[in-house]
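Here the complex is missing a single protein chain, while all its other protein chains stay put.
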Amino acid sequence: MARIDLQAWLPILVLAALVAVVSLYDPGFFTIANLLEITANTMTLFLMAAGLTFVIMIGSIDLSVQSVASMASCILAVFLPTLGLAAIPLALLGGVVAGALGALISTRLRIPTFIATLAISGVVLSAGFWISNAQSIAITAEARDAWLGWVTGAFLGVPNEIWVGLVALAGLSALLQLTPFGRLIRGVGAQEQAVIASGVRVERVKLWAFVISGFMAALAGVTMAGRLGSGSPTLANEFLLPAVAAVVVGGTAITGGVGSIWRTFVGALIIQVVRIGMTFMGVSVFVQQIIFGILLIAAVAATMDRSKILVVK
Amino acid sequence: MAAQGLAGRAPRPASAMAQERRRAAAGGRLIEQWRRWAPVVVLIGLCLVIGAFNANFFSTGNLVRLLNSAAIPVVLCMGATFVILMGSIDLSVEGVVALAAVVASLLVANDVTAIAIGHLAIVPALAVGAALGFLNGWLHIRLKTPSFMTTLGMGFVGLGIATAILGGVTVRISDQSFRYLSLGRPLGVPMAVWVAALCVVVALVIQERTRFGRWVYAIGADEVTARQAGVPVERTRILAFVIAGVFAALGGVLAAAQFGQGHALIANGRLFTTIAAVIVGGTALSGGVGSVLNSVIGVFIVVVLANGMVLMGIPPYVQQGAQGLLIIAAVALALDRSKLAVVK
Amino acid sequence: MTITTAAGGIARRSFLKGAAGLGAAGVLGAPFIVRAQDATWTLANSMRSVANPYHATFAKGGEEFAKSIGATYEVLVTEGNSEKGIADIKALLQRTGGKLILNVDPNDSPDARTIVEEVQAAGGFVVTQWNKPDDLHPWDHDPNYVAHMSFDGVPNAEAVANALFAAFGGEGGVVALGGILSNVPAIERKLGLDNAIAATGGKVQLLDFQPADWNEQKAFDITQAWITRFGDEIKGVFAANDGMGLGALEALRQNGLAGTVPVVGIDGIDAAVAAIEAGEFAGTVAWDPFWTGSMGLAIPYAHATGKIDITKEPHEHREFYGTGIVVTKDNVAEYKANPPQTDFNDLWGKATGQIQYRSA
Partner (left out) sequence: MSDAVLEVEHVSKAFPGVKALDDVSFRVNRGEVIGLIGENGAGKSTLLKILNGVYQPDAGAVKVDGRPVRLLSPRQAFDSGIAMVFQEQSVLSTLTVAENIFLGREQEFLRWGLIDKRRMNAAAAVELKKVHLDIGPATPCARLTFAERQMVEIAKALSLDSRIASDITILLDEPTSVLESREVELLFSIIRDLKARASIVFISHRLEEVLAICDRIYVMRDGKVVAEVPAAEATVHALHTHMVGRQLHHEYYREQRQSPPGDEVILRADGLGKAGAFRDVSFELRAGEVLGIAGVIGSGREELARVLAGHAAPDAGALTVHGRPVRLAGASDAVANGIGLVPAERKVEGLVAQFSVAENMTLSALGRFASRGVIRFAAERAEAARWVERLHVRTPSTAAMTGGLSGGNQQKVVLAKWRIAGVEVLILDHPTRGIDVGAKEDVYELVRDITADGLAVILLGDTLDEVIGLSSRILVMRDGAVTATFDAPAGGKPEQVRILEHMV
């Protein structure tokens, strides 16, 4: 396969360096318990970013993932008492519908996805408020243990969230590496006209990319609701930009074509280690945002594959 | 086999192809004409609907209030338009506005620092905007990183510095002459509206009458042709981000004057409304098409909608959805789709 | 500049030690890092962000108490993201090996349950502020869940609403700005307003209610629209917090109504108190965040050092309301003259009764 050059390993090196820096400062950071803890905390961000990876890999963007996650948490919380386990697929269906809507508006009305998904996020936010009647809805402890154990519990000493994340990582990576759909995602991102000219229905590929993005955003919302024990129309606030950052910092090009799910897994961990690391290192609260901004630009500059991009807009 | 001499033949008859092409071009111009006016039509339509629901939408008082609510977004959109015209995007607007507001409020008479240099404070605030803008452009060019990510990072840096300078305290401005920038009402129209109008004029002059302005359109239309004609593409790109930074900083100064205080969250939520306004106004995200005037129309569409929804008593949580649907409708009408081979 | 050098750069101790790397910040920003003499316990306050005055004073209260006992003190911010808030707390528990006394204002009420469970598991002590699920009680998680401090949004909102009605003679229409619809304080304060309006027996009507999501820019724009819609029917403006109240006030000022149409807010930030003095605000409710910031650490510290045994304290010492001081133009001078003092040892001095639960 393609020769492994530094470019491919960079995200992992960056993550290792960051963990080393924080651990140097505070050895307590580098314990199995803590590393598991941090990984578990990262999973909701990873689930949302994993879905977003497909969309960014075809050179598009999905700004509705944050509202979709919040809406999914509301659907779950509202229908869990009545429908029980069926509330989960219902919440995921909500994400699928939102994703499909974003894709159809973009392909049919030929509107850039930035604007189409920005508009959809408004519509989905309204839906979230309507479903939850504008308040956060608690999920009773029994309901949580009965149907959300796969989120809240642990297995073999590892928090279930990590298992959910690993399953998603494996599943989506297989989808990307092993299936025709995955290959077409890479193709559309690298050279869309050539894929169209080869007789492929590109609209369908884009539709599925956004459906996966919606599905994963909803899964992130359900996981979040499981962790916090409630759903709310603003549960996933401040999740959109970190999710996009996780994808790009992992090395997936914002302009499409290059990327993978494991890169996003590492990217999400990098974002989390940077944010939590700064708390660990007692970096003053006032400086954290400055460092986060600088590291974001540096990480993008480092992981970008410039060979392909002629004009960087 | 003697070939009959061709030289003697009369030039070819008027070919049908060229005539058909001419007719098609004329038809194209009609649609092109209509598309340019689509945003205005949407705005007028919106006003009529709201006016029908609530007559005093058209009262002079309300028109002045609409102008007042639109003042700061218009200033922010002037800068954002130049960047989008070149096919790039500036996500750092919230960071720059916050930092400029904080810097301005710390330098006029306030309750935190002893400094009080009055209106002079505007200059360092704009300088801060220019500096962040320059960093946006310079890093984007030097590191060849997409403007989406570069400006996103710079936005966080701006917010961070604003929070760091204040250490959580909110600066209350006591210099009433500085606050005249927002409270003053020459000829019955709030000062902020005059400032915004001045910004539109300045932006128009920049767009129409300066080399930079024409080069922005050239780069947005076809960067390769522009470069071959000798247009300094890198310098123009960086200057566009600097100008966007200065306008955003002026927006920050106006916000500080409006609320009589400066703090890091003053620009919360302005980013997506600014970009949505520029796009709804008819400026294409891919660059080359649109103008600062389109963006002014875009701002009024967004502001009138928000104002109208309150006037019509639309339930609170439906408003977000209504704004989303309007954005789709306005952009679908205004976008010139013929030449977009691939919509990303 | 590759990422690794940037990360390496951070390791330089000097850069970290300074609370803020920036010279300017050093001058103005209070460095929130207080190094420990009493190394056993780490004290920490967690809140939404340090960029708003209410939370800044809350953080300051905690810092002053930590200084008074020479304990390590740190500040955590959620930036509005529940996940980040919880992750930071877990990280701190990990770092301090459970020796953590936490005073937390959860980003959203569901977060409180997860935080309490984490602290209890690590053996630390936690006091929650404002937001928590109704079925979560300190006495069910003895001794780690020390107490829940809140302010009864309903009666305080009712009181300040009445101050508003009094300011315009008790007759006419009012408009109301709400916080983020799904936040507990927002729901409580709306309920308080509704009760006050009901109590006037129809003399006062609610013209319109719109959420402005605690954001003064939204408050400004909505108030402008109201002035168009209702014009002089508006006799008063009720805002669920001072930030939005000030936004509304500026909108009134643009239309020459500042001072004639009274405004009320909640939180008691300096700007609101100043507006009351200027006669433009009819009232606010001062929560004294300095008190909650320090008491939320003092009580669990007292238990941790054995001065008290929290498990034996009555329920009204485990879930209690703080005193919201309704500040109006009558008592504003007196309030400013002697701002609420906080005696770190008088643990429950300002507690006013146990928290009651109403069906929301």
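In this document, chain identifiers A, B and C correspond to the written order of the chains, with residue numbering beginning at 1 in each.
In the analysis below, a residue touches a chain if its C-beta (ideal position, glycine included) is under 8 Å from a C-beta of that chain, and two chains touch if they have at least 3 such contacts.
The shown structure was predicted, so the numbers you read here are calculated from the model rather than taken from an experiment.
Asker: Using the contact definition given at the top, list the shown chains touched by the missing chain.
Answerer: Answer for the hidden chain's contacts among shown chains: A, B.
Asker: With respect to the chain omitted from the figure, which of B:A52, B:I115 or B:A229 is a touching residue?
Answerer: For the chain that is not drawn, the touching residue is B:A229.
Asker: With respect to the chain omitted from the figure, which of A:S23, A:T152, A:S173 or A:Q191 is a touching residue?
Answerer: Touching the chain that is not displayed is residue A:Q191.
Asker: Which residues does chain B use to touch the chain missing from this display?
Answerer: 1, 3, 5-7, 9, 11-25, 29, 32, 205, 208-211, 214-215, 217-218, 220-222, 225-226, 228-231, 288-289
Asker: Which parts of chain A face the unshown chain closely enough to count as touching?
Answerer: Looking at chain A, the ones touching the missing chain are residues 1-2, 174, 178-180, 183-184, 186-187, 190-191, 193-201, 257-258, 308.
Going forward, only the chains that are shown with their structure count from here on.
Asker: Please identify each chain that touches chain B as well as chain C.
Answerer: Neighbours common to chain B and chain C are A.
Asker: Measuring centre to centre, with centres taken as mean CA positions, what chain is farthest from chain C?
Answerer: Of all chains, B has its centre farthest from that of chain C.
Asker: How many Å are there between the centre of chain B and the centre of chain C, using C-alpha atoms for each centre?
Answerer: Using C-alpha averages as centres, the distance is 36 Å.
Asker: Using the average of all C-alpha atoms in each chain as its centre, how far is it in Å between chain A and chain C?
Answerer: Centre-to-centre distance between chain A and chain C: 32 Å.
Asker: Just give me the whole-number Å value for how far the CA centre of chain A lies from that of chain B.
Answerer: Using C-alpha averages as centres, the distance is 30 Å.
Asker: Residues touching two or more other chains, restricted to chain B: which are they?
Answerer: Within chain B, residues 161, 163-164, 167-168, 316-317 contact more than one other chain.
Asker: What parts of chain C, by residue number, touch at least two of the other chains?
Answerer: Chain C, residues with two or more chain partners: 20, 22, 25, 29, 50, 181.
Asker: For the complex, which residues does chain B have touching chain C?
Answerer: Answer in residue numbers: 54, 56-57, 59, 61-62, 65-66, 68-69, 111-113, 161-170, 172, 182-183, 190, 255, 258-261, 263-266, 268-270, 303, 306-307, 310-311, 313, 316-317.
Asker: Taking the touch rule as given, give the residues of chain C at its contact with chain B in the complex, in rising order.
Answerer: Its residues touching chain B are 20, 22, 24-25, 28-30, 49-53, 55-56, 59, 178, 181, 208-211, 215-218, 220-222, 224-229, 231, 246-247, 250, 253-255, 269-271, 274.
Asker: Quick one: in the complex, what on chain A touches chain C?
Answerer: Touch list, chain A to chain C: 10, 13-14, 17-18, 21, 24-26, 28-29, 31, 33-34, 37-38, 41, 44-45, 129, 132, 134-136, 138, 224, 227-230, 232-235, 237-239, 242, 272, 275-276, 279-288, 290-291, 294-295, 298-299, 301-303.
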